[in-house]
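Reading through the structure tokens given below for one structure.
Every protein chain of the complex appears in place save one, which is left out.
When the chains are written out, they are named A and B in that same order, and each has its own residue count from 1.
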Amino acid sequence: MVFIMAKKDLISSKDRFFDSEPTTKWIAQELYDSVKDVPIVSPHGHINPHLFAEENSTFGNPSELIIIPDHYLYRMLYSQGIPMEAVGVPRIDGGETEKDPRKIWKIFADNFYLFRGTLTGIWLEYEFTNLFGIKRKLNSETAMEIYDIIDKKLNSPEYSPRKMFESFNIEVLCTTDSATDTLEYHKKIRDSGWKGKILPTFRPDAIVNLDSVGWKKNIEKLSEVSCIDVHDYKTFIKSLENRRQFFKSMGATCTDSAALISYTAELSEVEANNILSRAFKGEATDEDAKKFTAHMLMEMARMSIEDGMVMQLHCGSYRNHNPIIYKKFGPDKGCDIPIQDEFTRNLKPLLNKYGNDTRLTLILFTLDETNYAREMAPLAGHYPAVKLGPPWWFHDSINGMIRYRFNMMETAGLYNTAGFNDDARSFPSIPARHDLSRRMDASWIAGLVARKIVDMDDAQEMINDTTFRLAKKTYKL
Amino acid sequence: MVFIMAKKDLISSKDRFFDSEPTTKWIAQELYDSVKDVPIVSPHGHINPHLFAEENSTFGNPSELIIIPDHYLYRMLYSQGIPMEAVGVPRIDGGETEKDPRKIWKIFADNFYLFRGTLTGIWLEYEFTNLFGIKRKLNSETAMEIYDIIDKKLNSPEYSPRKMFESFNIEVLCTTDSATDTLEYHKKIRDSGWKGKILPTFRPDAIVNLDSVGWKKNIEKLSEVSCIDVHDYKTFIKSLENRRQFFKSMGATCTDSAALISYTAELSEVEANNILSRAFKGEATDEDAKKFTAHMLMEMARMSIEDGMVMQLHCGSYRNHNPIIYKKFGPDKGCDIPIQDEFTRNLKPLLNKYGNDTRLTLILFTLDETNYAREMAPLAGHYPAVKLGPPWWFHDSINGMIRYRFNMMETAGLYNTAGFNDDARSFPSIPARHDLSRRMDASWIAGLVARKIVDMDDAQEMINDTTFRLAKKTYKL
Partner (left out) sequence: MVFIMAKKDLISSKDRFFDSEPTTKWIAQELYDSVKDVPIVSPHGHINPHLFAEENSTFGNPSELIIIPDHYLYRMLYSQGIPMEAVGVPRIDGGETEKDPRKIWKIFADNFYLFRGTLTGIWLEYEFTNLFGIKRKLNSETAMEIYDIIDKKLNSPEYSPRKMFESFNIEVLCTTDSATDTLEYHKKIRDSGWKGKILPTFRPDAIVNLDSVGWKKNIEKLSEVSCIDVHDYKTFIKSLENRRQFFKSMGATCTDSAALISYTAELSEVEANNILSRAFKGEATDEDAKKFTAHMLMEMARMSIEDGMVMQLHCGSYRNHNPIIYKKFGPDKGCDIPIQDEFTRNLKPLLNKYGNDTRLTLILFTLDETNYAREMAPLAGHYPAVKLGPPWWFHDSINGMIRYRFNMMETAGLYNTAGFNDDARSFPSIPARHDLSRRMDASWIAGLVARKIVDMDDAQEMINDTTFRLAKKTYKL
């Protein structure tokens, strides 16, 4: 078994992640090879545009790059009893956390075995091997040697964000930006003359979800940036339309809405105005917030029909499930847990009103995979407006991608999908994510060929679609 | 890769759809070969008996045969923005729709790539190849050539419904007929001396679901055909029993009930009568309708125990989800979307009262696959009355059949399943559906042999069971 013994050989294996059945693997290799060097189209993610605003910005040290900002990673350490403070996650109250990046790195390396077989482990290994040329497995013994290799590289000019962007061969990268964001970094990038194409995405959650933290301040900010005095429903809507126009003028082609569940319902203008009045007075109830979000999802669809921006909808995450962590460290610390959702009834009002309109593109995401075959695939296979977003968050893994194809494609068809999103928060993980997606798509399509469901001509079209055509078309890029 | 390049070779491949792992494929081939020519037993479907009433009836032109009546097909076109009018789907108001079958066919051919990897695509390709001898792939270029080949065949006497029935080697075909249907076409078939065995199935939904469209008219019809003046609960029940007897006398062995969810509950005779009174006055509430359906499911079980007819229960479809389409085109236009269901609590009243009775056969169908392992398999593995219907509607696909076996068989056992139903609305799709089912069963059982779970003797018994023995036994055919 010598041939599969060494980790480095494994990671650099050409046929990594493919179905191991020989015919399928062979076909997958052929399909993958035909698209592996295609430029990356990244229509949705959470990369900070700040990184690219200055030519000489850097990623800091290896722990700052890889560990401290990545909740996928320290949530696993935390689940095994390692305090977040020990790996340098900053506290809201400024309380003590580990500052020495080498100590942080050592803890991570000591526990790297926890990531065996996990998505996070797969991405990290790809980064170590392909970005930093690491040849050894990360563990207690190799920890500091690997740290030094990465640290040295990060200090060299070829590892600046802009240089990495170029070396990653990214054709276009969409960020996610608050509706009140002035998009200064996007302007800076544009004005700098640098050729990297980075586009904003309009995210109205902090405005339309009345229970957002700091909602009133967000509205003040909205008034300020839109130059519209937001004091009632009419001005509220007008200012949102105004911001969408601004985002569009900055190159945005899509919006992104998040909600706890996919509930939609239309309010009369009077009702909407009443709820908003209560919200201005700080008197909105939970029920008010729920109804208003449901209504604003419908409004976002209406606006998309009018201004042509693609609408994304991400549902099913119970945010900040662990109040102890939330109070100490804030949001996005690995404490968001999925909940059950339902689309057939929840989306009915929106789809009945706007779903037949071919001007609307509504891309659906879920964390509840029971929605896949039961609701999402049938809806996408009927309503012209509906497209299926790729497997999201916990599910954009090897098995998650298999489950997605396995449960949806026969009913929805490939052409009602939106292609791949990396949804990355960690910039260096982008190539790892796209490579994984291309490999898994190649493996899926190869399986169809091996079972004689599609022929190679169709298969080649399909891998081109999944790799770039569907994303570009659906997101209007 | 020459050997897998050409679509025609692919479709005529002997090992199509089998698991591509070589041992499994090899065994699957052996099992499939042993049953591929066995006559078709079709215990449940929606073929119109009218087709067979006259010796010389025809299927019309290729678009009339294949496109216009098949909502599986035009729902996919519609989801991509192609209006139903453009492919000739008739409007309720008689408004304009495309009449030229060649133009309709061209649109279909131009968009046939949308069906890559879908169940609809698989069935259609089977029909093209095996029924019509088409050797080329359908696309814009080949569109009219293929149209002409099919059209020519459809005009020949061997392509009449009766001739096709015979060439399909159908042993018995069950239709689905309203409780008030006079079964005239069934009588005509019988009286014609033609040997094709076509049996009716008793479907009481339009009578027992108080919220059915035109319920009062249905009741008038019921009075008329049963010669019982239906004016209260007692006469209501009596007339239903009367109709069941009539259906039985016409050869029916089973009934079919559909409900939004599988909720069952017994009403007292007084309550049932009160609800019915309100319904007669047009005053029944939604709650009334829900309760009455729940009660009537129990009554159907009781009657089945008394008259020996097998009871089928299809739950989980939210009908006519898209009111715009419903108003324009009517029901069954690809706008039925599954919803979540639950069996453990919902079926408890019915099962507690009748589920221990070995005279009852209750065949369960679901569109919510989360019911499979969690509820249906455990229920079928305990209650003598319960049998598992095959994967239904969106799920009678390659992966749908895999999910069904994968999630249910270890708990329920094969012998608590009801064998295969094609559930076809399109007559020419019947051989495609049975072939797919036989292939997938062969592949499933072969996998058990390859993993050394069952031996070849057992495997041979099992494929005989799945292909015809279980359906014949469960449906008393």
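In this text, a contact is a pair of C-beta atoms (placed from the backbone, for glycine too) under 8 Å apart; a residue touches a chain by one contact, two chains touch by 3 or more.
Quick caveat, the model's predicted, so the values are computed rather than measured.
Checked against the hidden chain, the listed residues B:M164, B:A259 or B:L414 yield one contact partner: B:L414.
Of A:P101, A:P161 or A:P338, it is A:P338 that touches the chain left out of the display. Residue in contact with the omitted chain (choice from B:E171, B:E266 or B:E461): B:E461.
When the missing chain is restored to the complex, the residue among A:G193, A:G282 or A:P323 that touches it is A:P323. Interface residues of subunit A with the unshown chain, by the touch rule above, are 1, 4-7, 10-11, 13, 15-22, 75-76, 78-81, 113-119, 122, 137, 318, 321-325, 334-340, 367-370, 394-395, 397-400, 402-403. In the full complex, subunit B makes contact with the omitted chain through residues 21-24, 27, 30, 342, 344-345, 348, 351-352, 355-356, 358, 370, 373-375, 377-384, 386, 406-407, 409-411, 413-416, 447-458, 461-462.
As a convention for this text, only the chains that are shown with their structure count from here on.
Seen as a C-alpha superposition, subunit A sits on subunit B after a turn of 120°, to the nearest 5.
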